[in-house]
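With one protein chain removed, the remaining protein chains of the complex are shown where they sit.
Residue numbering begins at 1 within each chain, and the chains themselves are lettered A, B and C in the order written.
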Amino acid sequence: MSGLKVIKKALLTSLWFVFLTFPIMVIKVDPVERIIRWRWQNSLYVALGTFCVYLLAQFILQRKIKKLESQTEQDSLPKESVIHRILANPKQRNLLIVALSAVILAFPLFSSSYQTNVMITALMYVVLGLGLNIVVGMAGLLDLGYVAFYAVGAYSYALLNHHFQLGFWAVLPIGGGLAALFGILLGFPVLRLRGDYLAIVTLGFGEIIRLILENWSEFSKGPSGISNISRPGLFGIELSLDSAIIYLYYLMILFVIVTIFIVNRLQDSRLGRAWIALREDEIACQAMGIDKRKTKLVAFSLGAFWAGIIGVVFAAKTTFVNPASFTFLESAIILSIVVLGGMGSIVGVIFGAMILILLPEYLRALSEYRMLAFGAILVAMMVFRPQGLISNIRRTYRFEKTHSLNVK
Amino acid sequence: MDYFIELFFSGITRGAIYALIALGYTMVYGIIGLINFAHGEIYMIGAFTSFIVATVLSIYGFPLLAIVLLSGVAAVIWSSAYGYTVEKIAYKPLRHAPRLSPLISAIGMSIFLQNYVLLAQTSDFLPFPELIPDFPFMEPVAHIVGSSDLIILITTAIIMLILTFIIKFTRVGKAMRATAQDRTMAMLVGINVNQIISVTFIIGSALAAIGGLLIASHIGQINFYIGFLAGIKAFTAAVLGGIGSIPGAVLGSLVLGLTESFATGYVSSDYEDVFAFSLLVLILIFKPSGLLGKAETKKV
Amino acid sequence: MNSPILKISGLTMDFGGIRALNRLELDVNAGEIVALIGPNGAGKTTFFNCLTGIYKPTAGEIMLTPPGSSKSISLKGLKPNHVTEKGLARTFQNIRLFSQMTVLENVMIGRHCRTKAFILGAIFRNAATRKEEKQIVESSAAILEKVGLADQANEFAKNLSYGAQRRLEIARALATEPFLLLLDEPAAGMNPQETHELDRLIREISKDGQSILLIEHDMKLVMSLSDRIFVMDYGKKIAQGKPSEIRANPAVIKAYLGEDVDA
Partner (left out) sequence: MKLMKSKKILAAAAVMMMAMYAPVAGNAADTIKFGVAGPHSGDLASYGLPTVNAAKLVIDQVNAKGGINGKKIEMLIEDDVCKPEIATNTATKLVSEGAQVVLGHICSGATVAAMPIYRDAKILVMSPSATTDPLTYSGEYPNFFRTIAPNAAQSPTMADFALNKLGLTKIAVIHDKGDYGKPLAEGAKKAIDDSGKGKVVLFEGITPGAVDYSAIVQKIKQSGAEAVIFGGYHPEASKIVSMMKKKRLKAEFISDDGVKDDTFIKVAGKDAEGVYAVGPEDVTSNKMAMKAKEEHKAAFKSDPGAFFDGAYAATTVMLHAIEKAGSTDLDALKKVLQEEKVETPVGAINFDQKGDAVGVGYSMYQVQNGKYVVVK
């Protein structure tokens, strides 16, 4: 497009937005005092803002198109990202791992406890994202009620700790197990629903769990929640708040590593292949002898298991749970992590969680514009990179004719 | 028996309210298979626009009828404009993207629009002017069906008829149906698919705007967050009825409204949503494509 | 003559008011290659779908007698994966490969129902799991060798040529260790060279002792391969017999009406 034409379109666009935002941005009424305030200056801001944003968006799009045009046919395959290229090179990978582990291990030492605390939250969402990734990314089941299993884990710990003084480590497997059990219970009736129907049923299930926690006061103490939950213990030593945060941080690092390890192994297994096949073509999958129901159920309950585990960590971290923490928005955020990172990609989920959890925290500088910016960034990221940050390059089985088999 | 009738009318009023929003969901889903999570926000913007216009006009001393009509028209115009723009910004570039990307984009849009109205207007609840007066002739039954209930029911019925007419008999409607069935095929027979998608968003948004006006006037208050719950419920209703089906959306909404009303009346309002969602799960288990949804035949 | 391993009697399938299959009778003997032919819309694929559990037939019976066993099993109402476990595998008319997976992985999926490793095996990768994985890869590779795709084992399935994709579908089905292989128009869209190779491949499979039931429009292929041929029209069987008998059958010629029965 020629420069002049772009400017003209930008002008038209900004005019359209001036019209669009007219009632809400310009007029403010006080219906009781019967006063109207006309804020014409806002129109000017809108006009200027849209004009600039439009030009910027065009610039990015043009570049993207040019890049696409310059690519040859063979490039049309998902290209390996920098991350994958680094991971593929053993020397670079080792260097990266050493550097990264140094930073990760030293992080609490040079950060305030706020930074560490936020990082713990981000790590929790990494694991949640990896768990949901099994369900959505690998098995292709759209789950909008993932938060329900998270709540099951959190309340298992809260209640068992409150009534029976059970410790963190004792409840960890119980919380995970209960969540997985809930996953199976829900999965049985609903897994034969397809795509979006499954989505709404899981959404409904998430809401049902929250509402029960809210209303069944005898069981869950209702909206007042359960407070004074013990932090995770370290061989019976009572930790101060700061050291508890640091302890939890290293614990989460451990969880993340274990989760990555397990998810990785699952992905490369008979089960992982079945999930991917199921995601691609259910009918062909069944015709090849894969039990659709069982395979989906396993994905569902494994995902739930991780949500349960992190639920326990959540309760231990905040020392307080109430139903307000388990709303639909939470499920939406976890799903966004998976999609934004790049469905099915482990590295992608880690990036997605870091961005989506750290972003609102560091956007605090924008104060009241925080969530506005967050929403806009979500849209922009999807528009400019719909396949997610890291496109999923699955490791594939390689077979050499010499019968030397290696899994790359 | 009186109690039953009272609950019945509460239920269908609520259902009619859901229906106005659910229609937009179902139309958009039918055409592009997208759960448009920002639709609840379009409804909220409709309510806000009509609130602003109605208040301005009443301060300038316009007569009630003029206020109702003008604020309704304004709500429809601006909601449609928002719906159109949202589609162009957040969904159109994602037409060939992986299936879940537009969903995340929609969630982002929804968060954005909520906070946009929060910042540009207020976080507080605002009193919505009473646009539907108490009709004297309704007085004997007012304890069962109020004037605003009546207007909501009538409007929903009329809109439903008009919409059915448009979809069944007009050129646009036929093009919409064709696009819904097979987008590539529709394109091949010369339908401008992008245009049809825009039209769908515009019609859906206009319905949401009318819903916004009626509901806000019925309840008497608005704030920036009203779209969220209404949106979720309407979406549930649309799926219950069989997403993509227009009579289905209305039926699903009525069923949902009645369930909630009777659950409140005969069991407990603590669990009205539990009942609503349980009903949804049950119906989908026995009828996986909703009440009026077309059963999908597996093509092998 | 062998006893039939597959016996279908009175198989009927209704879709709403439309009767797609009408009291169909058919049988396949051990080691036989049987072809099912008929004009488009005759109900051939519907028949396959009923057979493999994708559709649930309205009436009739499907009996399977595994070779070397005297007991018959009814397949009616079984789920597709159970049908496959019982020893029946199929290919699809419109190719349904897992396009995001490699050629080798596609075949490995076929091994799924003959292997066991589960969550714990996947996580801990114990000796048994490792052994099983190795076997999966090796036997899949052997099958690829057989169908002539070994060189392309690491390609993504979507990047294969049309003929190769068809062969991969057969390989994937073979990986499930069926004793009866159902092929749905395996030669569709192939050039003569590819069809020729397919002919050879099917014969080889048959030589290994597998029975084959195929739907095919390529009459040359059908006539050269089949031991027996069944002809369907409007959901009914209209003829059956040896290729030479079918060629001369007036009912068949009428059903194909104008279509040149290529001989």
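To be clear about the criterion, a residue touches a chain if its C-beta (ideal position, glycine included) is under 8 Å from a C-beta of that chain, and two chains touch if they have at least 3 such contacts.
Predicted, not measured: the structure shown is a model, and the values here were computed from it.
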item	value
Visible chains that the absent chain touches, using the contact criterion stated earlier	A, B
Selected from A:Thr202, A:Ser301, A:Asn322 or A:Ser391 as touching the chain missing from the view	A:Asn322
Listed residues A:Gly49, A:Pro173, A:Gly195 or A:Pro223, member touching the removed chain	A:Pro223
Absent-chain contact - pick from B:Thr200, B:Asn223 or B:Ser289	B:Asn223
Touching residue (missing chain; options B:Glu41, B:Glu87 or B:Asp273)	B:Asp273
Touching the absent chain when the full complex is considered, from B:His96, B:His143 or B:Arg171	B:His143
Interface residues of subunit A (partner: the chain not displayed)	30-33, 37, 82, 85, 111-115, 117-118, 121, 214-215, 217, 222-225, 227-228, 240-242, 245, 314, 317-322, 324-325, 358, 361-362, 364-365, 367-368, 370-371
Interface residues of subunit B (partner: the chain not displayed)	3, 6-7, 9-11, 13-14, 17-18, 115, 118, 122-127, 130, 142-143, 146, 148-149, 215, 218-221, 223, 225-226, 228-230, 233, 260-262, 264-265, 268-270, 272-273
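Basically, only the chains that are shown with their structure count from here on.
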item	value
Furthest chain, CA centroid comparison against subunit B	C
Identity of the most central chain, Cα criterion	A
Of A-B and A-C, whichever chain pair has more C-beta contact pairs	A-B
Subunit A and subunit B: spacing of chain centres that average the CA atoms, whole Å	29
Subunit A and subunit C, separation of their C-alpha mean positions in angstrom	42
Subunit B residues counted as touching two or more neighbouring chains	298, 300
Where subunit A touches two or more other chains at once, by residue number	283
Subunit A partner contacts - residues on subunit B that touch it in the complex	29, 33, 35, 45, 48-49, 51-53, 55-56, 59, 74, 78, 81-82, 85, 89-90, 93-94, 97-105, 107-117, 119-122, 126-127, 129, 232, 235-236, 239, 243, 270-271, 273-274, 276-278, 280-281, 284-285, 288-290, 296, 298, 300
Subunit C to subunit A touching residues, read off their complex	52-54, 79-81, 84-85, 89-90, 92, 96-102, 104-105, 108-110, 112-115, 117-119, 121-123, 125, 129, 132-134, 136-138, 141, 144, 150-151, 153-154, 156, 172-173, 175-176
Subunit B partner contacts - residues on subunit A that touch it in the complex	16-17, 19-25, 27-29, 31-32, 34-36, 42, 136, 142, 189-190, 192-197, 199-201, 203-205, 207-208, 211-212, 215, 283, 328, 332, 335-336, 339-340, 343, 368-369, 371-372, 374-379, 382-383, 386-388
